[in-house]
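Removed from the display is one protein chain of the complex; every other protein chain stays in position.
Our next item is subunit A:
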Amino acid sequence: MAVAFDEMNIPGGDLRPAYQELARWLKETPAEALEYRRQEAELLFRRIGITFAVYGDSESTERLIPFDVIPRIMSGKEWTLLEKGLKQRVRALNMFLRDIYHGRDILRAEIVPDDLIFQNPVFRPEMNGQQVPHDVYVHIAGIDIVRVDAEDFIVLEDNARTPSGVSYMLENREIMMRLFPDLFARHKVAPVERYPDELLAALRSVAPQSASGEPTVALLTPGVYNSAYYEHSFLADKLGIELVEGRDLIVKNNEVFMRTTEGLKRVDVIYRRVDDDFLDPLTFRPDSVLGVPGLMSAYAAGNITLANAVGTGIADDKAIYSYMPDIVKFYLGEEPILKNVPTWRCREPKDLAYVLDNLSELVVKEVHGSGGYGMLIGPAATKATIEAFRDKLKREPEGFIAQPTLALSTCPTCTTSGLAPRHVDLRPFVLTGSKSTTIVPGGLTRVALKEGSLVVNSSQGGGTKDTWILDE
């Protein structure tokens, strides 16, 4: 694998401009002082209770995501380009969803094959012909971005269902500002704290017509045992909306109400962090106790807005991913600003053959997997693992895609042996309301803390960093 692009150091000893002040500061700051603040940060996180649960890990059901105190920095110019690309991508995602559940022009134009849609378990026939307010399907998108050089931003994955992580973006900044006021005084960092306000505005803007002038928004959580529960309560608090569970809601005459100490109160917009499958036991999984019976009929009657809409999984599916550049061109008539990772679709015999021949160099992902589970990282895998994967791949080629191992960019990170480069990605959060699409500058930087590791997922030893966009 080629040497990764480092976001701070240029080979030969020069620094990239955005990092110059940080480098000066690091030189002035003794290692012990940095270590002391690193410990302080961990203490703060634990006290605030910012934890996440790891499924199937009974020993410690609540864990901290490791936090790295060295910020990841981007110039305003870089951000402007990225922001433009993200807005373009999310616009295309929304238009694609609108089309899939209505006219299906893109299928007729044979840009995307039919069977990828209709045989896909995340396609929701219930949404056929269903109007959603202002044609917004993906109100909150988390687009995973990686870099391999100074020029390009590459989309690794679109998250159009219930993307998480924004609470870390906000809390990381909070803690950095507490611990490193001197560092902030030396940089002009674009603030992120208006995210909750923008989210609330976006959610209110898509309220159904039957809502009152002051629409009531609630956040639907699966409950305290969900891995992202902390985030749900954090956001509900910042937005000033009720954090509801399925049992707090009831549907009457196709309207949704919450049970309060003063009786039933109508809800107009649900920011739901419950997956489609569990939303309504009458429509989807009948064994779901997380959902609200009748919610889908209230949705069909147009009395409630769900954010994100039902059925958005069809847009962020890994099988659809490889068609995204064509999707952007088809709806917007523009060249995509953000690149895709070159992707082999194992469903296509020619691609499959190539993948099987080159398994030890490729990353193979399950089309429906997430969280970094069920994937093969060829260069890091043993022979036996590769052979086992080969069998799986032959049995069910349509379940997989393959990509080259990218040399993800690196950023300086605290390790037991001092600062060292570690691979990072970035998840910016894109909000779409009735009138506008907004992105707070930055996002969540995830970092693979193990030397050489490319897996940034928190469930597999990844950490996070504060992300700074310099306001020049």
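We take it that contacts are C-beta pairs under 8 Å (C-beta built on N, C-alpha and C of every residue); 3 or more make two chains touch, one makes a residue touch a chain; residues count from 1.
As a convention for this text, contacts and distances are computed from a predicted model.
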"NADH-quinone oxidoreductase subunit N", "Glycerophosphodiester phosphodiesterase", "Alpha-E domain-containing protein" or "Amino acid ABC transporter permease" - which is the UniProt name of the missing chain: "Alpha-E domain-containing protein"
From A:I10, A:V224, A:V289 or A:A353, residue that would touch the chain that is not displayed: A:V224
Contacting the left-out chain in the complete assembly, out of A:E35, A:D105, A:D237 or A:D471: A:D237
Of A:D248, A:D326 or A:E398, the one touching the omitted chain in the full complex: A:D248
Residue among A:Q131, A:T260 or A:S360 that touches the chain left out of view: A:T260
Touch list for subunit A against the chain that is not drawn: 46-49, 223-224, 229, 233-234, 236-237, 242-245, 247-248, 258-262
